[in-house]
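Removed: one protein chain of the complex. Kept in place: all other protein chains.
As written, the chains take the letters A, B and C, and residue 1 is the first residue of each chain.
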Amino acid sequence: MEKIPVAVLGATGMIGQHFVQILAHHPWFEIAALAASERSAGKPYGEACEWVLSSDMPESVRNIPVQECRPNLPCRLVFSALPASIAGEVEEEFARAGYIVSSNARSHRMEPDVPLLVPEINPDHLDIIPEQQQRRGWKGFIVTNPNCSTAIMTMALKPLMDRFGLQKVMVVTMQALSGAGYRGVPSLRILDNVIPYISGEEEKMESETLKILGRLQRGPDGHRQFVAASLVVSAQCHRVATRDGHLEAISVQLGRKATREEVIGAFREFRGLPQEMGLPSAPVPPLVVRDEVDRPQPLLDRNAGRGMSVVIGRVRECPILDYKFVLLGHNAIRGAAGAAVLNAEMLVARGLIQA
Amino acid sequence: MEKIPVAVLGATGMIGQHFVQILAHHPWFEIAALAASERSAGKPYGEACEWVLSSDMPESVRNIPVQECRPNLPCRLVFSALPASIAGEVEEEFARAGYIVSSNARSHRMEPDVPLLVPEINPDHLDIIPEQQQRRGWKGFIVTNPNCSTAIMTMALKPLMDRFGLQKVMVVTMQALSGAGYRGVPSLRILDNVIPYISGEEEKMESETLKILGRLQRGPDGHRQFVAASLVVSAQCHRVATRDGHLEAISVQLGRKATREEVIGAFREFRGLPQEMGLPSAPVPPLVVRDEVDRPQPLLDRNAGRGMSVVIGRVRECPILDYKFVLLGHNAIRGAAGAAVLNAEMLVARGLIQA
Amino acid sequence: MEKIPVAVLGATGMIGQHFVQILAHHPWFEIAALAASERSAGKPYGEACEWVLSSDMPESVRNIPVQECRPNLPCRLVFSALPASIAGEVEEEFARAGYIVSSNARSHRMEPDVPLLVPEINPDHLDIIPEQQQRRGWKGFIVTNPNCSTAIMTMALKPLMDRFGLQKVMVVTMQALSGAGYRGVPSLRILDNVIPYISGEEEKMESETLKILGRLQRGPDGHRQFVAASLVVSAQCHRVATRDGHLEAISVQLGRKATREEVIGAFREFRGLPQEMGLPSAPVPPLVVRDEVDRPQPLLDRNAGRGMSVVIGRVRECPILDYKFVLLGHNAIRGAAGAAVLNAEMLVARGLIQA
Partner (left out) sequence: MEKIPVAVLGATGMIGQHFVQILAHHPWFEIAALAASERSAGKPYGEACEWVLSSDMPESVRNIPVQECRPNLPCRLVFSALPASIAGEVEEEFARAGYIVSSNARSHRMEPDVPLLVPEINPDHLDIIPEQQQRRGWKGFIVTNPNCSTAIMTMALKPLMDRFGLQKVMVVTMQALSGAGYRGVPSLRILDNVIPYISGEEEKMESETLKILGRLQRGPDGHRQFVAASLVVSAQCHRVATRDGHLEAISVQLGRKATREEVIGAFREFRGLPQEMGLPSAPVPPLVVRDEVDRPQPLLDRNAGRGMSVVIGRVRECPILDYKFVLLGHNAIRGAAGAAVLNAEMLVARGLIQA
């Protein structure tokens, strides 16, 4: 198969670098262009970019000249790692010009005609795309992935909802530094400390979850629309001194009684369309359940399934809701770059992108 | 006033050192003896003890010869920083011999004739002491303080229970390293990591809380007995890379509706008997409510009220229960040594110890 | 004694906050004005400043309105915590207008008519001031303190030079995060890491040391000039994950043979003019020698002498040069704000500032 040329918008930032690392060795995609701010434009990527990942920059991208984020890139599919402050406008410009945008930015996530896609959970949400194109008069379109904390949590909620129903979710996060971007958290702010606040994060977890787990259905006017899942989420978000891997202490109230074994079984047996279709980035299994009393841990479990699996542990009864458990996922991979790449793979598999 | 001679059992450990530091400058107490394991006995304290606190060892204790933990110490009041493995037996031996034991160990906390005392909350629980002495045939007695996470949480729950009633408490902790003792957490285990498990901690929070907030009443046989508070606690406990200060994300369901202002007012206006009596270790106010969006933080708030205040922030509505908030307290002071010293001050104030 | 009104330039940054904290309780000085960038000007200090020190902002400064850094402040003495990028020009403007500037910025440190003052070492360097004023036509003047790593190292070198002569100094630093400013080191850059490079630091240590330890003498033309000390310094600088306190592994070649006891004696007996005159910020002793095999440590020793003492340990023979030892000092206090305040105290004591 000929590889599909792709570009990365915001390629010099930390999430942009994760995109580059994943795409440099991707079986379906190949990097045709790297775009960033005006300041970087014109320089070779190896020079424009202060590489911060712990594995070295792939040799193949070092000499690619960085371009500006204008819709004149030699490809049809672009991944957006743009900061929210400019993503809204730039991504629309690309979609209008016919590009397919797989975005990690929050700008369009909650719009009524944009899929907030987790391919294991709601691949049918892609059916909104024709409406998006029609309503906006676009030849291209935008697909988004969730906020990192939400992305990993919903992976665990989906099988619970499907098997037992799901009514309430209390979640307390302990989020890694990389979730704030490379310069996001000064060392003096976090060494020997925990910050009990992340701007906008609790709101995102409480709202995005409902859209992701919701249904896409035809309204009375024949148009498709998202119907939020009927559950309540309460989130409390904290920044802790870990490099990667968001940890979440979760308690859930189910729709019907279930035994601990049934709950664990639901996690273990969960498979989504990406696993069935064998998409390249689809982890098998998507949910890893550990039996040890003190797992998952960010240090030990964040790279499970090459950062695409979500790891669950300590499933036990909750005296207030029904079950509590601990969950971990790699925020920069399953929660960002890897998520957007898996979304694009699903677009290819569904025929929405041609090579 | 002549100072009351006291001894510390387990004086060379980290909590023992906190006792020494507090007592070395205490207005009512003076250190008459320091006791530890056989291995240390006979040596001057300055030699027997690897001092680990960040302020230097008080000069006045350097040359005190360490004694064994036998009930032949020249005082009537002893503070116990013994490890649970031996605290049970040793503390009983002292109480039998006529000593008053203010213990930080968990061994006797849940026994039906031992006060689990937080002086701001349940000073009347001391009324069980005559029954303890009579039943066991002791001339002395044992008073305990709660587990560190429970000690600081109950300080915030008490005014809520009193004003609005309290039905459910969901708590997720992010606990400091010192809670595990000086050698408790290897650096390789926690650097760039979170451990989602602390042995026995969740059980302690779920059970001790009910005793602390419960009532002491006369049973049908005329004997006093503790009646657990009728509320449900669900705890999830984590170890994070902070030196001191346990952070807790809490969500509560109250007995009746209350506004956010009323909840904050309940915290701010809370005073207990120690504040009324002006006990030396009683912080004023006992609960500090911060308005900043990102407080309390372990690094910035753990020393509030010289480590005896509990700091609360981010009071807001919870979509599932009624209110959520973040709480911080110094685990080694308000949650351990400082708590036991305040307990002893209350014993003096109530006339249970004479100088 | 009436207090001398002072101002802080760059009062909202981290070093500015250290100035504020020290001056808020100073026996000789009182804060008459706080100045910062245009952006902060007009706001109350409590609002303009994101306070980052671990003790709370002094109440007394909360409502002081921040002013711009223009020479219209109601005092004669100003402390400069300005960034080097603007310090050069602004400080000159103040000196020209008649202000006495005690600066922590590097801009004027190496100029031939500006004292690079460490009051314990070279108080006579103040004699250059009349030349500075005359040559530049200023009514005020500028006095500077050294770079943080240099400030603490020279304190230990001075008694060695005086007693034994000093020829070579090899120094390897392990510097704290606060040396780079509050936002200077992103957490992802330093967690589980060491950075073996600090821009310009090695050059500063190698050159400033020679001026500080050098002599001020009259040249053939009758003018005073600094003569650099005739020794060689070789520095290698590293950033490590500590909050405060620069650690330095030092090896020295002396001018004559000395025993280990003589070297330790030189450190222990060292006193400077500030100690003799009892200046308020002068630590006694200025050099603390610890006997333990594993001290000094940043965590345990940085606050010695309220951050103004320098702590030395592990004095032992070096197989290549003569002696090696480990040295620690609080970079933000002895190495910055505290140094500038002590400098100002010396100016007062010498009659260069009147109340």
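Points to keep in mind about this one:
Just so it is clear, a residue touches a chain if its C-beta (ideal position, glycine included) is under 8 Å from a C-beta of that chain, and two chains touch if they have at least 3 such contacts.
Here the structure is a predicted model, which is why all the values come from computation and not from measurement.
Of the chains on view, those touched by the hidden chain across the whole complex are A, B, C.
When the whole complex is considered, the residue among C:3, C:96, C:295 or C:350 that touches the unshown chain is C:295.
Among B:191, B:277, B:315 or B:352, only B:191 touches the chain that is left out of the view.
Within the whole complex, the absent chain has one touching residue among C:84, C:194 or C:227, and that is C:194.
Mapped onto chain A, the footprint of the missing chain covers residues 54, 191-192, 299-300, 303.
Of the residues in chain B, those that touch the hidden partner chain are 14, 52, 177-178, 182-192, 241, 243. Listed by residue number, the positions of chain C touching the unshown chain are 168, 170, 172, 174, 192-197, 206, 232-234, 236, 238, 240-243, 247, 249, 251, 293-300, 313-314, 318-321, 324, 326.
Note that in this section only the chains that are shown with their structure count from here on.
Centroid to centroid, with C-alpha atoms defining each point, chain A and chain B lie 43 Å apart.
Residue positions of chain A touching 2 or more other chains, listed in rising order: 192, 241, 243.
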